[in-house]
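Handing you a structure now.
A selection of the complex's chains, in situ.
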Amino acid sequence: MPRPLSAPKTLNMASQSVINSAAYHNGIRVADVPLADLGDAWNHSDRFIWVGLYEPSEQVLSFIQQAFGLHDLAIEDAHNAHQRPKLEVYDDSMFVVMRTAKLSAGGDRRIEFGETHMFLGPRYVITVRHGSLQSHVGVRARCESTPNLLAKGEGFVAHAVMDFVVDQYFPIIDALEAELDELEVHIFSGVSERSVTARIYHLRRDLLAIMQAVSPLIDVSSRLARTNSHLISADARPYFQDIHDHVVCIAGLVDSLQQLSQTALESNLALISVSQNDDTKRLAAWAAILAVPTLVAGLYGMNFKYMPETGWVWGYPASLAMMGLLCVALYMRFRSVDWL
Amino acid sequence: MPRPLSAPKTLNMASQSVINSAAYHNGIRVADVPLADLGDAWNHSDRFIWVGLYEPSEQVLSFIQQAFGLHDLAIEDAHNAHQRPKLEVYDDSMFVVMRTAKLSAGGDRRIEFGETHMFLGPRYVITVRHGSLQSHVGVRARCESTPNLLAKGEGFVAHAVMDFVVDQYFPIIDALEAELDELEVHIFSGVSERSVTARIYHLRRDLLAIMQAVSPLIDVSSRLARTNSHLISADARPYFQDIHDHVVCIAGLVDSLQQLSQTALESNLALISVSQNDDTKRLAAWAAILAVPTLVAGLYGMNFKYMPETGWVWGYPASLAMMGLLCVALYMRFRSVDWL
Amino acid sequence: MPRPLSAPKTLNMASQSVINSAAYHNGIRVADVPLADLGDAWNHSDRFIWVGLYEPSEQVLSFIQQAFGLHDLAIEDAHNAHQRPKLEVYDDSMFVVMRTAKLSAGGDRRIEFGETHMFLGPRYVITVRHGSLQSHVGVRARCESTPNLLAKGEGFVAHAVMDFVVDQYFPIIDALEAELDELEVHIFSGVSERSVTARIYHLRRDLLAIMQAVSPLIDVSSRLARTNSHLISADARPYFQDIHDHVVCIAGLVDSLQQLSQTALESNLALISVSQNDDTKRLAAWAAILAVPTLVAGLYGMNFKYMPETGWVWGYPASLAMMGLLCVALYMRFRSVDWL
Amino acid sequence: MPRPLSAPKTLNMASQSVINSAAYHNGIRVADVPLADLGDAWNHSDRFIWVGLYEPSEQVLSFIQQAFGLHDLAIEDAHNAHQRPKLEVYDDSMFVVMRTAKLSAGGDRRIEFGETHMFLGPRYVITVRHGSLQSHVGVRARCESTPNLLAKGEGFVAHAVMDFVVDQYFPIIDALEAELDELEVHIFSGVSERSVTARIYHLRRDLLAIMQAVSPLIDVSSRLARTNSHLISADARPYFQDIHDHVVCIAGLVDSLQQLSQTALESNLALISVSQNDDTKRLAAWAAILAVPTLVAGLYGMNFKYMPETGWVWGYPASLAMMGLLCVALYMRFRSVDWL
């Protein structure tokens, strides 16, 4: 059985994907545990193990699977990103998939999605990040600063990680609300720009993506709050209820924004039509203002022998004046009915 | 343990946030209780405590938490506004979050939302207002005027506060209904103003906000009406059922208004198109009325040597008369087909 | 205790609101009972009391409350109109709220809503009408004509009243269906009148109001059909199931009409656009027919010295003929491509 | 008691409505049973009775009611058409209402709805048709050809009738799918005919009517498949599950067609607008092509003394050539930008 020998070498290679791997005793970090020693460390029945992985290789995952006895399907899921958020409950472990989201750093509002998977078992938590940019270092630091809570073990850590992921959605919702507010101003200011429609479309695409990421968590968090698994102690359940409330709140906000952006899209269409009508009227008014003197000029261009006006000395300036007067009268008229 | 000493000083500073704090015996107000004495007052097993807070500081809340032994999560929620309406049931207490709403005093219809949180336990009720403008002084006065009901304790007070909050929505619904009625008149009077679309949009935004505030209360009130907690006695439950009926009624009205405003938006769009069509026809008609005499004038402007009319003495006035007649005929024609 | 003395006087004053108040024995009307004697009459354990009120004063209601021992909340509801249809089940009585509807007598289709409340207890039924125009005299007469059924007591009477209220909706649905049929004819006949949109809007408003009135009855009737209250005997329950079927049927019809009217609204918009397009084409065609001879006239209005045609004797009539021919040719052409 | 005497006479008169009435023994037809003998025939405990009625009179129905002891409400329903599909379960009988549908024989696709009611009890089935054009003769013949199945009694016959009714919907769905396919071709071929919108509207009206007829059967068939009534034996239940699958399938197809026809309606609107735009561009292009030579002609119609061109011999043909060239150039240009 050559595995114990080859493992260290393989794992060295892959160890970039191990962000953090530590053992805790009574909520105090007592040791950093290399991947190869995880199984042994876990056998200390008084130690809690928390491992953080980032896009691990198949080898790392299969090593972890052996160390903690994880289910084939969960390991397969953890290797592949593009999972839908879910909670799988196995006999003595749980597997949670969540989608993370982050506004891109650049100027344009763009949401970058990633994934955080979490294995949860007696005295261990393993988190696996895929493409999610914000590491869990902050979460770990915060947990380590409250040893009395951390001492409560896996349920507490699972809550901390999940809370961290869910809270990332609030600034995004704020950004989308701000975007819609800005769009409102554009729509109702009467400028029917082509870009407004595109921006509403992209807003709605973002909202759909967030809804897809968040809505499965309603069920996940609710099940965690009502679970009777020993992994989540009774006093930890209200904390998952709290996460549930947050997720429901986010889903409600997204739903509102979806409905409102739909109304914005329809209002936009209505106002484009109003603009069209206004422009048509303006065009018609100017056409009329030009057509009337053209008609008059046409009249005096007729070749009748007996046209008294054409013989008058003041005929020409009089005709010009008449044309000018007609134009001004029409202009005033159109102004008064608000066509110009 | 320096807390008993420092407490009075801290609390003095924060006491602006304590609006009212009183103990009741058999429904009769027997004492105003300063914040520092709440724990002692509550130990009188025959006294009921009702505390009203307005945007309390963290210190005031943590003092309250110690006095009544409230749950960490509820206190955290009570400190932050922007909660979704909900009911949390703990072992021996409940925590209710509601959104309040009020029409702004100014001329423009604008809804100001606030929040009322409520802790409910054996022989105590604590209300926390955030940004909600209407104080509960009226509720307290009304309760104190019916000591036999107030003597029933926390369930009765909880009902009174909740009833007060829910009843605030009815005048708002009335105002929104009035707004929609007014919009109907505008839409169907044929004036396709740009502002109509904007007003429908804002109406819909308001309706969504109210729905977000009210719809979670359907579940909250229903659970309170069916609870078997000893905090809400059996004879108090029909009163929560009554609140439930009100909330369902509000939600139904908002839903109707949402659907109707959607139809109004679509009708508006259709009528804008009809207006557009009418204007296009009117424009076409006037263009024709001008084009015909222009053509006639063009004819007599041709330089043919042998044009008998041009030699006639009455040629010029005759041609003018003909043009006038053609214009009048066209005008009559367009009138009859309703283009003018 | 002066109430027994003052009651008759007060009640005299208010007795306009008592439409009918009778006691029945084995389904046979045995006595008219004045309001003041209701309590006594009810104490005859072999008599059934049926009271019909119309917009009763607070005094009448509180007298009724004392006579039959009704719940405060139900009495409060019965005094106020504008309740949502519902069923409240108390220990030994039930309270039913229904909305009534009636087409207005005048020529314009307008629906007048009212309310019928009903208290249901052992050996008594009290109906309270608010603004509903059709009295229950017919219902009572029909019940009295079948003493064997009336002898079954409160469940039977409750069914008769409820059936009466629900059946009022069918002619209204018929009227709305007829309205939609008429609108279809208007929409697809190609006349894009402004009024069509308004009529669809008002149709949809009516449908929403009916849905609000009817949909809560689905739950009410279903609960009555499945109740195990002794007030509704087992052999009466299929009759409430029958009402349930009617209500579900009405709700289904209204839902169909809502969807169909939505499609009508959208079809209307599409056809307005088609009309617009047709008018634009017609306008374009006539503009072209006028522009071509105008151009020709312009040509012969040029002042070139060497224009052979202008010297010809038949030049002028030939040019007129040419213009005429061009116009006819264009007219034929536009006809053939269906622009005219 | 004169009924036995008068019955034959009355029933003679009404017997046109009795299409078929036969007794079966072990699945073999043993006798035709006149209406008057139904009760006796049914008393043979080894005989199964199957009666087929077509729009029966009240008298026939009341005779049937007495013979088999049917419930008042079911008889009342069976007399009136315009019932919503449903299943009523009484103590020892069932009453099923179904809507039948058939494409009209004429050239235009039009759906004719009828109703089939069915009483189902121990050893008897009574079918009542209202306006449904396809008789059950075929069903009966098919059943009689498999005596071993027919011997299973009422459950089997009920299944056969229901299966017959449900299968009538499949050709209708096929016809509506064909209609939508044809409409697609029309819509996307660029011909924005007025009739397309009308046809989509009528398609949607038909789909709604079918949905109303079919969707209640989902519940009816599911309840029959899960019933524990002795009327439907355990081995008959999978057959009702099969009907359930068909009904769900039909409802799914109708739902798809509804959504697709909605998209077709919206696509139609979009393409009407595109057509409008194309026509506007074409109109604008031709207007420009006419306006340019008109301008040139106007220039040479000016009365300046010193216009060298007007004195040239080739001035006139040159100007005409220039106009022609300008027109051709514009025409080419508009062609290249796809306006013509």
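The chains carry the letters A, B, C and D, assigned in the order they are written, with residues numbered from 1 in each.
The criterion applied here is as follows: a residue touches a chain if its C-beta (ideal position, glycine included) is under 8 Å from a C-beta of that chain, and two chains touch if they have at least 3 such contacts.
Every value quoted in this text rests on a predicted model; they were computed, and no experiment measured them.
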{"item": "Number of identical chains forming the whole complex, with 4 shown", "value": "5"}
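By definition in this document, only the chains that are shown with their structure count from here on.
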Apart from subunit C, which chains still form joined groups through touching: A, B | D
{"item": "Copy pair subunit C, subunit D: interface residue numbering same or different (half cut)", "value": "different"}
{"item": "Subunit D residues counted as touching two or more neighbouring chains", "value": "301"}
{"item": "Touch-based graph of the chains, sorted into line, ring, star, complete or other", "value": "line"}
{"item": "Which pairs of chains touch, using the document's own definition", "value": "A-B, B-C, C-D"}
{"item": "Touch list for subunit D against partner subunit C, complex", "value": "71, 73, 77, 83-84, 86, 88, 90, 192, 194, 197-198, 200-201, 204-205, 208-209, 212, 262, 265-266, 268-269, 272-273, 275-276, 279-280, 282-283, 286-287, 290-291, 293-294, 297-298, 300-303, 307, 309-316, 319-320"}
{"item": "Of all residues in subunit B, those that touch subunit C in their complex", "value": "184, 188, 190, 238-239, 241-242, 245, 248-249, 252-253, 256, 259-260, 263-264, 266-267, 269-271, 273-274, 276-277, 280-281, 284, 287-288, 291-292, 294-295, 298-299, 301-307"}
